[in-house]
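With one protein chain removed, the remaining protein chains of the complex are shown where they sit.
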Amino acid sequence: MSGDRLTHMDEEKRARMVDVSAKDETVRTARAEAVVHVGEKVAALLRETGGVAKGNVLETARLAGIQAAKKTAELVPMCHPLLLDHVDVRGSLDGEEVRLSCTVRCTGRTGVEMEAMTGVSVASLTVYDMCKSAGKGIVIESVRLLEKTGGKSGTWKRENEKR
Amino acid sequence: MSGDRLTHMDEEKRARMVDVSAKDETVRTARAEAVVHVGEKVAALLRETGGVAKGNVLETARLAGIQAAKKTAELVPMCHPLLLDHVDVRGSLDGEEVRLSCTVRCTGRTGVEMEAMTGVSVASLTVYDMCKSAGKGIVIESVRLLEKTGGKSGTWKRENEKR
Amino acid sequence: MSGDRLTHMDEEKRARMVDVSAKDETVRTARAEAVVHVGEKVAALLRETGGVAKGNVLETARLAGIQAAKKTAELVPMCHPLLLDHVDVRGSLDGEEVRLSCTVRCTGRTGVEMEAMTGVSVASLTVYDMCKSAGKGIVIESVRLLEKTGGKSGTWKRENEKR
Amino acid sequence: MSGDRLTHMDEEKRARMVDVSAKDETVRTARAEAVVHVGEKVAALLRETGGVAKGNVLETARLAGIQAAKKTAELVPMCHPLLLDHVDVRGSLDGEEVRLSCTVRCTGRTGVEMEAMTGVSVASLTVYDMCKSAGKGIVIESVRLLEKTGGKSGTWKRENEKR
Amino acid sequence: MSGDRLTHMDEEKRARMVDVSAKDETVRTARAEAVVHVGEKVAALLRETGGVAKGNVLETARLAGIQAAKKTAELVPMCHPLLLDHVDVRGSLDGEEVRLSCTVRCTGRTGVEMEAMTGVSVASLTVYDMCKSAGKGIVIESVRLLEKTGGKSGTWKRENEKR
Partner (left out) sequence: MSGDRLTHMDEEKRARMVDVSAKDETVRTARAEAVVHVGEKVAALLRETGGVAKGNVLETARLAGIQAAKKTAELVPMCHPLLLDHVDVRGSLDGEEVRLSCTVRCTGRTGVEMEAMTGVSVASLTVYDMCKSAGKGIVIESVRLLEKTGGKSGTWKRENEKR
């Protein structure tokens, strides 16, 4: 059972790329979320300057996340190239936090968890970049998978989705 | 004073790339950290299988982080290309957590905070990827800048460095 | 009917990547053309120096265009990664103009119009780059789709193909 | 005098990368423009759906253009890698046309004309991509350099800037 | 019969990308090898410093090779993008030589010989890079295909596999 071992390490404990050639091509989805704690001051600036109302910080983060999801196999060494059918990144300002999520869909031989995690991570980095002039103390918290579907292991859902 | 506004947004509230041509070329450094909460089971597997003793999960994460730091301007839309003089990523297993840090040094016209943040984020994603077969619930927590030096704004240190 | 709206914008007017998971995998082709107006002097130099006879400006442009077509999803944010089966770029000097075309073929869930447009654009930029020492006034004109086949919307042909 | 020959071809008529090691490091700028003829119907949709008012088609194009300018040396074979200090892409809807411009600034040994041309080309491709569902007949016209400054050849301005 | 001509050149002797749209999607594998002659001194250092025992030179080379195999279509102009199912790079120190091999598996319309050759080449370059401080005279020798399977031309094996 794969749940009890690290399939990304071979018998000699070296990192390896899992061979997916025998896996079925099925529709697979994944959804990940991150929370960027921007603090009171940056949150106020985002509201005042229209950064969120006009959507530019979030819109830039969304595009960066979508582009990054497509680059996952270039960034994470053991990931397989995949033909993503859909990537969506959404963001909202909630109190002192920017909450970002990334949903990925693919028809392929392996799951898209890493694509969702990468998309939401780079979207978070972009929020950090665009807000850091007003607060270097911003922290990216709780980058985590919320749900995946498809493949042999089927559906997985995080029990307590809300952080 | 830059600390009170979002320099990455122009007068019409659009995202923009800051013009750094008038800035001095100085030595700049940045150090960022992230904590990957892998949980008890994965931590045990990492210890048992030698994944940490032999260093392969951490070694793969280190290399992925170094490579990603060099790609920052490709990932984060408003970042400038920079000639990095040095990138180091370090990792250790501490209880149920993998703690990763990334240090970047550059001689250039703008800081390397984003390079350090990107390096540590992709190193964290790689730990997640290599351990996810044994636990999808892994969470990347507290991706944050610890320190920066150089440039007009000089040295900045996070007050309470330990998460 | 998709012809009456911008499918690349969602209900909240944000840019989005269309979900193609429900589309059929069919053979799709596209052909695009561009005209680079190089002017009399550069055209003469291209003829005299063998730049065209020996094919080097055009050969370099052809290769750059083929490589760029493979990078379309990296360049155009809402494009899907695709497994291109074939890319061809052709060029000829016609009076004061270099005429370039790019044909792309793919078996996939979405069309290759953007790949053909990107290939011919970057081929044109390469002609510009290689000739600009002799004339900065060069203009890339009429980058346009000539024909597409495959997919639900079927065949489309530009009515007056010759510019 | 470089104006009379193709410096991108060597004595054997092969494409070559110019050796810039003896050139001075100076501030260099370039500005390029393109016009995307979207037609009446798409122009109306852009106005109605807020695509332009809210800025999403143009904002996506702006970001794609900025990112592409940073990738110029990867796309155009004989271009040198450069540390861009600033890239800006601007766009506006003017009747049936989207007018895009790209300004690039750099401190380096060679000019940034190709970066400005590449930025505005990929921004144009992005407008095409996001509008093509409503009109495949869209044409990218007049991709051209408007002005350059810096370097040995100094300032160059297109005589009749308005297309 | 393709064995008697260069299918990568068209009727006008220009380089071309072969059209694979009519080929079957089958499982294809390839295995390539290279030998890096590091010399006595570097071989001793690799043994003494644990560079091989701990695996770090080889581990870094392995990861670089895996990542490079995924980038083949970006590096070799006429290669097609492919969805690699598996890439493995292995290395060992044998006397004064580091012997590296790369195995690639894919379900697709064209073979993976170039992916195996690219993976083993970049792994070799990485060994060179990590050892060159102790000996610039290192030579990468005998980069060659050992075996391929799948596709219309079926299985091919090098007759004398051992160099």
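Order of writing sets the labels: A, B, C, D and E. Residues in every chain begin at 1.
Rule of thumb we're sticking to: a residue touches a chain if its C-beta (ideal position, glycine included) is under 8 Å from a C-beta of that chain, and two chains touch if they have at least 3 such contacts.
All of these numbers come straight from a predicted model, not from anything done at the bench.
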| item | value |
| --- | --- |
| Left-out chain, listing which of the shown chains it touches | B, C, D, E |
| Residues of chain C in contact with the chain not shown | 54-56, 59-60, 63, 67 |
| Missing-partner contacts on chain D, residue numbers | 14-21, 73-74, 77-78, 80-83, 108-109 |
| On chain E, residues whose C-beta touches the chain left out of the figure | 2-9, 13-15, 42, 45-46, 49-51, 54, 56-57, 59-60, 63-64, 67-68, 71, 74-79, 113-114, 117-118, 121-122, 124-126, 128-145, 148, 156, 158 |
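Quick note on the criterion: only the chains that are shown with their structure count from here on.
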| item | value |
| --- | --- |
| Reference chain B; chain at largest CA-centroid distance | C |
| Fitting chain A to chain D on CA atoms, where both chains share a sequence, rotation angle to nearest 5 degrees | 180 |
| From chain E, the most remote chain by mean C-alpha position | D |
| Gap in Å, rounded to a whole number, between the CA centres of chain E and chain D | 37 |
| Multi-partner residues of chain D (at least 2 other chains) | 54-56, 59-60, 63, 67, 71 |
| Overall pattern in which the protein chains touch one another (line/ring/star/complete/other) | other |
| All pairs of touching chains, each written as two labels joined by a dash | A-B, A-C, A-D, A-E, B-D, B-E, C-D, C-E |
